[in-house]
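If you scroll down you'll find the structure; I have some questions about it.
The other protein chains are all here in position, but one chain of the complex has been omitted.
Labels A and B are assigned to the chains in the order they are written; within every chain, residues are numbered from 1.
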Amino acid sequence: MSESLLELRNVSIRYRTGRGHVSAVEDVSLQVPTGASIGLVGESGSGKSTLALALMRLLPQNAEVTGEMIFAGENLVTKTESQLSKGWRWRKLAMVFQKSLAAMSPVHRIGQQMEDVLTIHEPHLTKPEREQRLHDVLTSVRLPNRVLRAYPFELSGGMMQRSMIALGLLCNPPFLIFDEATTALDVITQTQILKEIERLKAEYNLTTIVISHDVGVINAVTDTVAVLYAGQLMEVAPRETFFSNPQHPYSQALISSVPRLRGEKTRLAGIPGSLPDLTNPPQGCRFAPRCPHATEGCLAVTPPLVEVAPGHLVRCTDIPLREVVA
Amino acid sequence: MGRYISRQLASIIPTILLSIVINFMLLHAAPGDPARVLAGKDNPSEEQIAAIRAELGLDRSLPVQFFSYVRELLQGNMGQSLSFKQPVFDLIMSRMPATLLLTVTSAILALAIGTLLGVAAAQRAGTVKDAALSFGNYALFAMPGFWLGLILMVIFSSKLGWLPTAGMRTVRADYTGWRDVLDVMQHMILPVATLTLVQVPIYFRITRASVIQERQQDYMTTFRATGMPPTHTFRRYALRNALLPTITVFGLGFGFVFTGAALVEIVFAWPGIGRLTLDAVFRRDYPLLLGVYLILAIAVSIAVMLTDIVYALLDPRIRLR
Partner (left out) sequence: MAQTLTSTPVAEIAPRRNGRWRAQWSLFVESRMGPIGLAILIIVALVAICAPLIAPDGPFKLGATRLLAPGKEGHILGTDHLGRDMLAQIVYGARVSLVIGIVAATISLIVGMVVGSIAGYYGGIVDMVLSRITDMFLIIPAFFLIIIIVATLGSGIIYVMVVIGLTAWPASARLMRAQAMSLRERTFIHALRALGESNRKILFRHIIPNGIQPLIANASLDIASAILIESGLSFIGLGDPNKATWGRMIYDGRTTITTAWWVSVFPGIAIIITVLGFYLVGDGISYVLNPRNRKVRT
């Protein structure tokens, strides 16, 4: 396996709330090799956005992160806020947020905001150099220069999303997170943006994590898929394997019920029920209450994440049995 | 932008028209004959009354009367003051500068102080200091302005003798030039301080709330993710967004300022609209009362319109739509 740019080791994230602790992410270990594109898929509330925000160290005060997040040899979990701001955020890790319309100040021009970010990280640049850089990133996402003079509300959803990608590329980071970056867009625009992402990965040598509830999106732009359910990794597999031979019943359900409608709220067809209460997670396998194959054993013991084939990990007690059947 | 301004100009016409309608109705609701009321004399002769009646068309139907009333108003004719024996319009305009001096000065001071305190409290939201500031502001807001004025007057002029008690100028001093300006400024301090103090809570509350709200906006997360220093993000982006609602309140607040000013003027014997109103109330000088009301309604409408225009200049979402 090639060298990992990012490695998560036993990352757990808990929120302290008035009702006790909510365990949003539990014991996630994941390797992201340089140049890879990992898709994190799961329902809303599965912990995928929490994980992304944790990577940027943007979680609210009441969140506790344990474990290690090793990025280029250094542990992000122990970095201080000022260390992160100098040299880490945006220089090494950048992110494209969901809800792009609200992701920039509504009363400042887009160019002004982007230039401001650039000045902070590269104060030595001259004005023409900054303008050149802005022009370059806009060209990369196929936006005209006039976008710089526009205010966020003047752009369409697709243009705004492209602007946010341009913002992410601004300081040439090696690593970029897309958090539901196409969720708010219509299907046609979504397809266009996904194509751009695929192209930019090569152009900018990006290592990416793409977060989505939509396996269609994951299929389009990733090479490895990681399924998150109720804060736990359920399955990690190369993309082809994941879509041709998914092992976990939850993965199978996700693939067979590709949401036809936009919006995260869509319940999974064929899997009745919803995510368990994370203040008081059930014993045993977290998916067991909704699993069509669940046995009494599933409700008693949490299954471990087992490597069933090279690079293919599954958290299910039922695996050997079904493999035999298959 | 030009279209926006002309639309704003057009939009205050209904407001002013409504004030005129209310005025017209009040004129008819006032005890006695409107002609007698508008004649402005204690015992007008029958010819005078008949002349006014004909002029205003009081013998004709109400709609006709209303239009002739509006026509008279457009010519600046608001009738004669009963107690001052002067045209109402001239009388009010002669007092207006003194009132504007108090209201505008105090509104600007209160805007500055209230905004600063509001930002300070919002940055400490949830702490004891924030709670203390909020509580203190509520207490200040609960104070009747005229009472606060009385207290300040007793302390600073009667007991300590630092500042003049009342009026706008030192009586019989007849200062001129800079000496006169200084004299007026000395007399202004207490009434302006009173009016400022009662207005500070308005700006404090709106600023605190909108800063807190702005800090939770998505773009704040974006900028934090980019590694922008929080103070930079706050000063450059959050503040600009958060101060927009404050501007709207500044315009609407003028109605409140005039009310406060009227009462505070009475306390400090300041020769403005407030004193005039008090005199008009005592003598039941209806033409004068109606005139004061109408002119203030127009003044506030204009203030609201101006702040709306300033708002649009600062918020592209309005300006460019």
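By our rule, a residue touches a chain if its C-beta (ideal position, glycine included) is under 8 Å from a C-beta of that chain, and two chains touch if they have at least 3 such contacts.
Keep in mind that what you see is a predicted model, and the values were worked out from it rather than measured.
**Student:** Looking beyond the chains shown, say which of B:143, B:163, B:239 or B:318 touches the absent one.
**Tutor:** B:143
**Student:** For the full complex, which residue in B:52, B:110, B:220 or B:262 touches the chain that was left out?
**Tutor:** Only one listed residue reaches the unshown chain, and that is B:262.
**Student:** Using the touch rule from the top, list residues of chain B that touch the missing partner.
**Tutor:** On the side of chain B, residues 14-15, 18-19, 22, 26, 29-31, 131, 134-135, 138-139, 141-144, 146-147, 150-151, 153-154, 158, 216, 252, 255-256, 258-259, 262-263, 266-267, 277-278, 281-282, 284, 286, 289-290, 292-293, 296-297, 300-301, 304 touch the unshown chain.
Heads up, the rule we're going with is that only the chains that are shown with their structure count from here on.
**Student:** Could you pull out which chain B residues touch chain A in their complex?
**Tutor:** That would be residues 217-219, 221-229, 232, 236-237, 240-241, 244, 314-317, 320 of chain B.
**Student:** For chain A, which residues are in contact with chain B within the complex?
**Tutor:** Going through chain A, the ones touching chain B are 56, 58, 84-86, 88-91, 94-95, 97, 99, 102-108, 113, 116-117, 120-121, 151, 153-154, 167.
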